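The structure follows.
Removed: one protein chain of the complex. Kept in place: all other protein chains.
What follows is subunit A.
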Amino acid sequence: MGLLSGKATCNTHGQDSSYFLGWQEYEKNPYDEVQNPTGIIQMGLAENQLSFDLLESWLDRNPDAAGFKRDGQSIFRELALFQDYHGLPAFKKALVEFMSEIRGNKVTFDTSKIVLTAGATSANETLMFCLAEPGEAFLLPTPYYPGFDRDLKWRTGVEIVPIQCTSLNGFQITETAIEEAYQLAQKRHLKVKGVLVTNPSNPLGTTMSRNELNLLVNIITEKNIHLISDEIYSGTVFSSPGFVSIMEILKDRNCENTQVWNRVHIVYSLSKDLGLPGFRVGAIYSNDDMVVAAATKMSSFGLVSSQTQYLLSALLSDKKFTQNYISENKKRLKQRHRKLVSGLEKAGISCLKSNAGLFCWVDMRHLLRSNTFEAEMELWKKIVYDVKLNISPGSSCHCTEPGWFRVCFANMSEDTLKLSMQRLKAFVDSITTTLHNQSNHQSIKNSRRRSLTKWVFRLSFDDRVTGER
């Protein structure tokens, strides 16, 4: 049969990696409180399931929004025919106001500069198409969202060069790390077109400090490159030091009407803050008219359903709702986060101090057989197969230090989280006991041990991984 394209046959979609094992295992044996209480608990999925009741009650009170009605009148035809890639004006207005609200109204956004896309996945790819040629590169601080390997590189031909961050300073971006990334790019003969950061960070769950943000502005000014700030988790910041958007920094530095102003682009989505990943609502915000123009046309390949735009325009225009949602959602995330952190503490596990996101960046280095990624994989497999928790190994996020894992806390009930921590504690106790007693005859409830030698595993650094699905 005829050949398929290079893109079809290459591996850059990332889905052949062993990382998928966790997913597959979960699907084969998913935990269910009643039906399958010994199944695998999904802790690798960064979903926000904590605030659905708020959305459901709003829907109940406002049936017109989902029923294609405006002020009691049917607007079905109008919506059915609306395919303008400029987006539904009422939705764009509500969205930019929501984005502003999330930033404490410290910055405002212009509806003429926002482009709607089918999810942040589409937004990030579209920006790559707009800002870089095949073979050029973007710098990304590690650890980063595994999905970027596919989203930024696959069809665009753009390369990612890592800015290595380490636990020495809480994985913050440093000038040295950026310089090193530049040198690495040079060695690989790659022209750097920009930096892409996720703020708040996935997988770290931390907001970027003002220092880091200022550093980034300095770098992109000096090197004349772009900065993309994926702020998809901006509405999940639940405690201090609070969220500082890159736009705020630019404003503080009086960067409006300067060239650097035009080279900063924000990506947003309602998949995390509102917990609506299925609705495919993403956005690109750019101060550069040409980027907005090109991205708008490109959005033809991934428009947001007008049915969904209308529903969300009604939802987000309800300021009483949005104010309450934003604050209540934060409260619940904070509470949940605390439960995970204390559960981990009881198991003798610490995590990176975090104030945002739907996950924690957990330090299990002390549980590794050795300071290697092979050991990390061994531990990960044990946690998936024995402890029956699907968590994300740091290597899949391109972390340079073995032993870190991303553990999600907002995609399950409180009871399930409690159970997962109990399982983890039992597992850690058993390992610790083993290490202390050097004995193989412990039987621990909820934990079956296997010989370490069974877990021979070859990790190839070239294995690409994919993100949550």
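Keep in mind that, in the parts below, a contact is a pair of C-beta atoms (placed from the backbone, for glycine too) under 8 Å apart; a residue touches a chain by one contact, two chains touch by 3 or more; residues count from 1.
Keep this in mind: contacts and distances are computed from a predicted model.
For the chain that does not appear here, its UniProt entry gives the protein name "1-aminocyclopropane-1-carboxylate synthase 7", which is one of "1-aminocyclopropane-1-carboxylate synthase 7", "Septin 9", "Phosphatidylinositol glycan anchor biosynthesis class U protein" or "V-type proton ATPase subunit".
The hidden chain makes contact, of the residues A:111, A:166 or A:262, with A:262.
Of the options A:97, A:125, A:159 or A:273, the residue whose C-beta touches the omitted chain is A:125. When the omitted chain is restored, the residue from A:25, A:47, A:252 or A:386 that touches it is A:47. Touch with the chain that is not drawn comes from one residue among A:91, A:182 or A:279, which is A:279. One chain of the complex is left out; on subunit A, the residues touching it are 1-2, 4-8, 13, 15, 47, 49, 52, 55-56, 59-60, 63, 66-68, 74, 76-77, 79-83, 118-119, 121-122, 125, 129-134, 150-151, 154-155, 224, 226, 259, 262-263, 271, 275-281, 288, 290-291, 294, 297-298, 300-308, 311, 469.
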